[in-house]
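For this view, one protein chain was removed and the others were kept in their places.
Now for chain A:
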Amino acid sequence: MDAKTQKYDRQLRLWGSSGQEALESAHILLINATAVGCEILKNLVLPGIGHFTVVDQGTVVQSDIGSNFFLDSESLGKSRAERACELLGELNEDVQGHWVAKDIISILAENPRYLAQFSMVIATDVTRQTAEKLGALCWVNGQDATIDNEHNSSPAGKKETMFVWVKTVGLVGTARFAVPEHTIVETHPDNVADLRIDTPFPELVTYAKSFDFNTQDSLEFGHIPYVAILLKYMEEWKQEHGGEIPSTYAEKNQLKANIRAGMRSADDENFDEAIDSVLRSCQPTVVPNDIKDLLKDPKCENLTAESTNFWILARAVRDFVNDQEKSAGLLPLSGTIPDMKAQTNSYVTLQSIYKAKAKRDVQEISKIVDTLLESLGLASGSISHQEIESFCKYSAFLRVIRYRSIEQEYHQPKTTQIASWLSDPDSVFPYYVLLRASDTFYDDHGRYPGEGENWEEDVDPLHTNVTTLLQSWGIDTDAVSKDVTHEICRFGNGAIHNIASFMGGVVSQETIKLITRQYIPLNNTFIFDGARSVSAVFAV
C-alpha cells in the first residue's frame, strides 16, 4: 500500500480512487478568510483537494483570532489571505495553496473570466450585491460547461464553476448552493440488488429448477438459496393465477404462507430469508418513474457533440429500454446479489448468472454508445468501458439536480412554498427571512443589525424590512415573530466558532459530494439553528 493510500484510507472507503482523483484535480476559491471559510477549507485540504486560493483584502483583527483557528495572535495586523493560506497549507503537504490580498470585485474588474479557473467558488462574508454578481458569473461558467465548448474538445472534461454562499450569524448558519445542472451516477444507494423474481430471465429459471426440494439431505435442503425458493413458489403462484404475481396484501401473505408451508424445520433460515423478501419481490420490476422522466429529458433526446457522457449514456440506456427484444423494457441489470444462506457452489453459480446477464446488458449498451458517439462525430471509445459499466449498474439510481439560480430566487420567489414553510411553527425558515431582511438593512445602514452597542435600537428597523419582504411575497406579516428579529440583533453578526465549524463541516461535505459526483448533494439552501440544534433544507 503506497503512502497516499495509507494516509487517505478512511476516506477512500467512501469515495474510492475515482472520487479522490476528482478531488485532487479540483481548485477551490474561498472569498474571505472568515472562520467558516477557513473551516470549510480545512475539511477540503485534509482529504487532499488539488488547489485552493484565498482572496481577502483585509488584515487580521482581534475578533478573527477569537473565532478562526487558522489566524493566530502572531497574525494580528497581517494579511488575512496570506496567513490563512499559510496555516491551512500546513495541514497537507500534497495540497497547493494560493492567496490574493485583494477585493474580489476589483479582481473581477481586471479579469472578468477570473472565476472560470475554479471548480467551486465559496463566498463568505460578502454583501448580497457581491453574492448576486458571483452567483451570476459562476452560473454562466456552469452553463458554458454544457453548451459552449470552444476551449475543450472533450465533452466531459469541461470545467464548470459551482457556487455556494455561506453565512454565519450568531447561532445561525446558512448555505446556498447554485449549480445549473448536477448529474450523479454513483449515488451510493443502500442496496442495488435487482433480483427479477417476478420476471426471471431464462438462465435464472433453469437455475431455480436445478434444486431438488424433495431431497432427504436436510443440510442440502437448508441451503437452497432463498432466490431459488422464491422463484419456485412465485412460478407456482403464477401458474395458478393466470401468470399474475401477488398484488394485494392478502395475496402476498398467502405467498408467504405457501413458502412457510414448505419449511421442514424452524431452523431453515433460507426459507425465512425468502419469506422476508416476499414483499420486495412482489414489487413488479419496472423502470422507476424518476428514471423514466430522466430518460425523457430533452438533453437525453437531443444529443449534440457537446453532450456530457452522462447524457450520452442515458440516451444509450433509453434506446436499450425501448428495444423490447433486448431488454424486455427493463433497465440494465445491476448484477449484484445480497448474501444469503447457501452452499458456496450454489451461491457462486447464482452470482455468476446475474453477473453474466449484467455483462450482456453492458455489451448491448456499449454497442449503442459506439453508434451514438459515431453519429455525434466523437471518437469511439471516448467513454470508457468502466464508465459504461458503472452507469449500467446504478441506472436505477441516477440523479439529475437542476438548481434554481440566485437570480431566480430573488426575482421569481416561490411564494406559495415560502408561505407553507413559514406556516410550520417549528420551521427554521424564519431565519431565511431574517437574513434576507438583514441584507436589506445593510444596504440602508452600511452595517448589519446589532453590530453596535445600542443593538436593540436595530430591532424595529430590521423588523420593518421583514414586514416589507413578507408583503412583497403576499404573506401575512405575522408569519415571522418579532422575537426572532430581536434574536438576530442579539447575535449582532457575531462569529461563533462552533457554528462556523458546523457549517464548515456541512459545506465541505457538500462540496466533496459535488466535486466527486458521488452521493446526493442538498438542493439548495441549508439552514442550521444552533440554539435548538435543528436544521432543514429548502429549495428556494
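Keep this in mind: a contact is a pair of C-beta atoms (placed from the backbone, for glycine too) under 8 Å apart; a residue touches a chain by one contact, two chains touch by 3 or more; residues count from 1.
Heads up, the rule we're going with is that contacts and distances are computed from a predicted model.
A chain of this complex does not appear here, and its UniProt-recorded name among "Ribosomal RNA-processing protein 42", "NEDD8-activating enzyme E1 catalytic subunit", "FAD-binding domain-containing protein" or "D-2-hydroxyglutarate dehydrogenase, mitochondrial" is "NEDD8-activating enzyme E1 catalytic subunit". Of the options A:Lys238, A:Arg404 or A:His497, the residue whose C-beta touches the omitted chain is A:His497. Interface note: of A:Gly37, A:Gly170 or A:Pro246, the residue touching the hidden chain in the full complex is A:Gly170. Across the entire complex, the residue among A:Lys42, A:Lys256, A:Lys326 or A:Arg436 in touch with the chain not shown is A:Lys42. Residues of chain A in contact with the chain left out of this view: 1, 3, 5-14, 39, 42-43, 46-48, 61-63, 65-69, 72-74, 76-77, 90-93, 170-171, 187-188, 223, 339-340, 342-344, 347-348, 450, 455, 482-484, 486-487, 490-492, 494-499, 501-502, 504-506, 508-510, 512-513, 519-523, 526, 530-535, 537.
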